[in-house]
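For this view, one protein chain was removed and the others were kept in their places.
Our next item is chain A:
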């Protein structure tokens, strides 16, 4: 059971997470929706921290807040979609949404209520090794990721490399007439090559 400070923080994070999740779908301005989504992610990360999964918490912030949510923000700002019009009819579907939600909740209750753990489960499930008290999540993951799972890790890296090459091959275009930086040429500029001094006679142009 939760108690004391831990309970207080749990309810704080959980309440803000649920409230901001509600705001994500009810905010009028899509940019506000994305900002509320980021707030939801932060609170979910806080919940992870409370359970001792600090690695997941940080990954959630780095990946979802740092990359995915910012991408959403870009998309929302760059695409000219009239979200207000899209949402105009949303409220009339609320009863159906509530019904679906109720059915899902009922099913979940039935499933979890009738669920019995297998007797051998306690021994079969691997205990968190090493103990959280002696080694942090991140270090423990690193211990096996770069040893036992080095093969999978490297293949996953190759897949990401292919994705990167593919994106560049299919989309990068070298446009003519674009001024590009050439560091060596720019640094090697001298007053002699960069300037041309002319004497201008009085009353005449160049």
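By definition in this document, contacts are C-beta pairs under 8 Å (C-beta built on N, C-alpha and C of every residue); 3 or more make two chains touch, one makes a residue touch a chain; residues count from 1.
In this text, contacts and distances are computed from a predicted model.
Peer 1: UniProt names the one chain left off this complex as which of "PASTA domain-containing protein", "Electron transfer flavoprotein subunit alpha", "DNA repair protein RecO" or "NADH-quinone oxidoreductase subunit N"?
Peer 2: Its UniProt record gives the name "NADH-quinone oxidoreductase subunit N".
Peer 1: Out of A:77, A:99, A:132 or A:163, point to the residue that touches the absent chain in the complete complex.
Peer 2: Among A:77, A:99, A:132 or A:163, only A:163 touches the chain that is not shown.
Peer 1: List the chain A residues touching the unshown chain?
Peer 2: These residues of chain A touch the chain that is not shown: 148, 150-152, 155-156, 158-159, 161-163, 165-166, 168-170.
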